[in-house]
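Other chains of the complex are left out, but the ones given are in their true place.
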Amino acid sequence: MDQTAAERIKEACGVFGIFNPDGEEAAGTICYGLASLQHRGQESCGIAVCDTVGPKGNMNVHKGMGLVHEVFKERTLTELKGNLGVGHVRYSTTGETSLNNAQPLVLNYIKGTLALAHNGNLVNTEELREELARTGAIFQTTTDSEVIAYEIARARVHTKTVEEAIRKTASRLKGAYGLVIASPRKLIGVRDPLGLKPLCLGKKGNSYMIASESCALTAVGARFLRDIRPGEIVTVSRNGIASDMGMQQELHAHCIFEYIYFARLDSTLDGVPVYLSRKKAGAALAKAYPAQADLVTGVPDSGITAAQGFAEQSGIPFGLAFYKNSYVGRTFIKPTQKERESGVRLKLSVLEQAVRGKDIVLVDDSIVRGTTIANLIRLLKQAGAGKVHVRISSPPFLHPCYFGTDIPSNRQLLAASHSTEEIRQLIGADSLGYMRVEDLPSTVDGLPLCTACFDGRYPMSVSSALQSQDPQKL
Amino acid sequence: MDQTAAERIKEACGVFGIFNPDGEEAAGTICYGLASLQHRGQESCGIAVCDTVGPKGNMNVHKGMGLVHEVFKERTLTELKGNLGVGHVRYSTTGETSLNNAQPLVLNYIKGTLALAHNGNLVNTEELREELARTGAIFQTTTDSEVIAYEIARARVHTKTVEEAIRKTASRLKGAYGLVIASPRKLIGVRDPLGLKPLCLGKKGNSYMIASESCALTAVGARFLRDIRPGEIVTVSRNGIASDMGMQQELHAHCIFEYIYFARLDSTLDGVPVYLSRKKAGAALAKAYPAQADLVTGVPDSGITAAQGFAEQSGIPFGLAFYKNSYVGRTFIKPTQKERESGVRLKLSVLEQAVRGKDIVLVDDSIVRGTTIANLIRLLKQAGAGKVHVRISSPPFLHPCYFGTDIPSNRQLLAASHSTEEIRQLIGADSLGYMRVEDLPSTVDGLPLCTACFDGRYPMSVSSALQSQDPQKL
């Protein structure tokens, strides 16, 4: 899936937290951690740090629109003093995209200061916000995070520790969340009871880290310790690490879309390496929808790994068929309609010698509007390819996601209004096969999954009010 | 007074609000209004507008660090749709200077949305903030305005109208404030009961405007209607204009510093034209401290008007003696120590032919560290001037201001540690006279004044906690 921003599936966010008990500066490591989670959000990012040794309550924060390396320059990092901190990369789900909604949210409340970074989407935000408003709360952002922060502040009035307040708050939250919180002396991680959103724990020297994905730990040279369990609250302080399992429940429902799409290829989530799950998806496709072909290839970079799995299972050789121009950034001038028609192809081009005269299996992870895949099929055929069999490593999206996956609205989703055969014709493929919902568990070793976007079976009741809304506007 | 930023006396802010019942866009006019209030704050600015015709609650806002013309470009203004709005220019008093603290504050609360811009300083912010925090409030800025907004939101839970909530809130605020508020259908202005901060009302066509100073009304072509009275709440809506005088009290105490320093030369505050009050100050100086001289001149631009008053009273001719390089901006590279010593004079230079062989009266509005005036006296003498008699149109600062005037700390104030004679010697003047506190009322036609920064007589009790603090850190 390599589309324009308009038709991309958007993820909420990535979070990263660190506590350096030896007093070392935290901002540099957070910055690298966030850069490794950049695939989870590119619209804004931020870092908040504080010093656990100095006087309480001084939280240094910097946020900005853009990529991590655009927002954080050498000088900015130098000014972010502190050995404890949290960071965030954001792709807007709830709330408009603006600097005002960038995270971490830093606030003062009865017990001093707090910084909070949140990945996911609550389904009862509106209820909570209304309840708060009825007692006079004011809201300066449109994010879930502000509501969560409020709940913590309210709870904290009556609790002895911040963990207690967070525990109380968590029990009121419905939906998907991976939270990292810097309370002036503690780093706290919270994961939703269903385990919808990933969160994991790492260590390097004496420092503990919490991150949305294991790849961020590897990137900063830390050791992956374990996933934070669904419903777990982990607190890191000078006294070491503590775990509160009070919210745990039996039912888990990990988001299948993390494996198919969001997570980075080199991450391992809840024991399942993303790389393997994608190869298995390709293999499952090869079994369910075999094809006669000379070459298996993938759409760069989204379909490459599943294509390798398809190739191994089918015995058809795998090879790369496209060149990707990595200099063509997000902000490149758009071709005019005329230029588009006459064939400007900046981002991807075909390696003619790799495909000429061959029947091809072309694998990708999803189809949204179908424009990109149709384009690639046309390019392949122009370059002399024979048949082009398309295999998609996810089932068709048919249901809205209420937990943070911003699937383009129904009007843009091809699968919502077309049969597979119609789509095949529209994109110009010689055959088309979508991953079957029943094959999904096999790609993640039987891990309990949320597959609601494919089959409509939601792991929790979603209020009817919410369902009547356009999920994109949640 | 024409010093470096470090030694300048800082003002809180300027506010501007407008309601165009005919539906015309408000942002452009607010922008011009703010540009005319730029002298009240140069660090950040912002505009929030909404549409009184469309569905309630959509507040468009843009804020940025820098001057009005840097922050608001053509395109930005075009996107700020709405016929009702408020704007703000800020010089940090409370709160650190940062985009996060820029105003107007826009928020959602139980009754929808609200935008609020505030000029002044409360003396009971900490009490209010603590009280709010004790019931679970969170604070995302360090501004008084956020506390005021909270109070309004809390009050609004139990009131029928926003005016009522504002009235309730105002009765809890202690200190100096000029507030403009855009509630989706109304423009509301509030002035503190002592009248410490100025606020006035204007009209152009069917549109009403509220501004910190009358010069902003003139600049946008509006007619000055009247000052908003101390303790008055003015509400402009489709039904016209309404006034609530419930908070009014007998004791007024207008800030003398507005006349001496903050307000623009072409504004009229509470019936007293600033231009006349400065000329009268000069005349009072001429009576209290006459001098034998050939020329009266002023430090550009701060001392020019008082110098004219001195000249008229004394009969000594008035003339300009300095050239001011208007291209040397705030951010010019600083001369090295060596360059400073050897005489770099970028900002001001003497008009030799105007001063050679003459005894001179040099007027300015204040002395902070004394470096600038000492420099000018030296330049005058190098250019061949005879005696230089310095006259200052304000009394020496001896007491902290708790109401929003950010007087440099005692360590920087020459008058705090030196007698007038010592200062005269330090700056190299042949004589030195400060405005006498007893002459101040005569410069404003007997208007009741707050002159606490000169004589320590505060118009309200200030909590001892506050007094023990460094006033700059309020």
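Some observations on this one:
We call the chains A and B, going by the order they appear; numbering starts again at 1 in every chain.
Throughout what follows, contacts are C-beta pairs under 8 Å (C-beta built on N, C-alpha and C of every residue); 3 or more make two chains touch, one makes a residue touch a chain.
This one's a predicted model, so the numbers in the text were calculated from it and none came from an experiment.
In this structure file the homo-oligomer totals 4 copies of one chain sequence, with 2 depicted.
What we mean here is this: only the chains that are shown with their structure count from here on.
On chain A, the positions that touch chain B within their shared complex are 99, 105-110, 133-140, 142, 146, 149-150, 153-157.
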